[in-house]
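Quick notes on the structure that follows.
Here we show just some of the chains, and they stay where they sit in the whole.
Which chain is which? They are A, B and C, in the order written, and residues in each are numbered from 1.
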Amino acid sequence: MMHIVKRSPYESSALSNALNYIVQGDIMLLTEDGIYAAKKGGKYESLLKNLIQKNAVYCLLADIKARGIQDGEIIENVKIIDYKGFVEKAIEHNPMTWA
Amino acid sequence: MKFGVLIKDGPYTHQAMDSAYNFILAALESGHEIQGVFFYNEGVCNTCGTMEPPRDERNIKNLLLGLNEKGIRLIVCVAAGKRRGLVSQTVSCAGEISGLGQLLELCIESDRMITF
Amino acid sequence: MGEQEKTSVMFVCRTAPYGTIFEQEAIEAMVMFGAYEQDISVAFVDDGVLALKKGQDPSLLGKKNFSMTYMILKDDFEISHIYVEKESLVERGMSESDLITEVEILDRNALRQKMNEMKAFLPF
């Protein structure tokens, strides 16, 4: 499964709800306001770092650029992809949107 | 690969329609098909034919007309639409009003369903 | 559908009732899907479990009580499974006896396993 999180982790429980359902082999896509979870120095940094030990985490380029987040501000090993990458991941993994 | 797309949020207020639009363009560019786009909940409001956004902003009505010109079916749920005033006289010519069964058919006919 | 394989679709109900319309419009979809003889499951997780609480009376809000329809989903509309996530119930101080209809209560791991069998998810 691909777990899609598009709400800010500071505002919504979507990220923590998605984490309840992520298992080995699953991936997570952070998009829209969900990308703030992947920002260095933020409240969710250690949580994301733990997640990356077990699951691949992707972040949508258009969304981080829109919000003024530079590539260097994204937590290491979170992979930055464009919409074509998003499409590829949605083929490889069945998507479920946690909002 | 055939994608089915479900859109639940309204235009401009949330990013859902914009994200779906960019996803759809990327899928088409990569040679995939879009089996259909189903508008439900507040998502039906994306198909409103009387939108007039500021000139320096994207026009979601025109974006949907563009998708429709590429042959993509844009299906507006009749029940969710009627609640919110999206009826035959207000729906953009890009949108096609139909029933909830079409959402299930989209699940059946698409290889992948994705919700925005 | 005869010999054709059925399509497995799971409604993932995650929101509380009345504050938003999502659970009401989800149930309207479930009812319509019943006629198509596919394999439709409904999973209540997170705030979705609150939609199943007994004794709802939204008359003071001028709203319709749509929760009665949950009781006839399986028999009248051929929904294959109604799953409720145990952890979400516990977190909200609820138990099986609070629920308006009979359901299959599963823990997260078991519900996650069911998800592997699904072709499509419809989150509400």
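We take it that a contact is a pair of C-beta atoms (placed from the backbone, for glycine too) under 8 Å apart; a residue touches a chain by one contact, two chains touch by 3 or more.
Predicted, not measured: the structure shown is a model, and the values here were computed from it.
Colleague: Having one representative of every chain kind in view, what are the subunit counts of the entire complex?
Modeller: Overall, the assembly in this file has the formula A x2, B x2, C x2.
We take it that only the chains that are shown with their structure count from here on.
Colleague: Pick out whichever of the two, A-B or A-C, is joined by more C-beta pairs in contact.
Modeller: Answer by contact count: A-B.
Colleague: For chain A and chain B, let me know how many angstrom lie between their CA-based centres, rounded off.
Modeller: Measuring from centre to centre gives 24 Å for this pair.
Colleague: When you check chain C against every other chain, which residues touch at least two of them?
Modeller: Residue numbers touching two or more other chains: 119-121, 123.
Colleague: Mind pulling the residue numbers of chain A that touch at least two other chains?
Modeller: Within chain A, residues 94-95, 97 contact more than one other chain.
Colleague: Flag every residue of chain A that touches chain B in the complex, lowest number first.
Modeller: Chain A residues touching chain B: 6, 31-33, 62, 82-84, 86-88, 90-91, 94-95, 97.
Colleague: Mind listing the chain B positions that touch chain C in their complex?
Modeller: Chain B residues touching chain C: 4, 6, 8, 40-41, 79-80, 99-101, 103-104, 107-108, 110, 112-113, 115.
Colleague: Mind pulling up the chain C residues that touch chain A in the complex?
Modeller: Residues 12, 14, 45-46, 87, 108, 111-112, 115, 118-121, 123.
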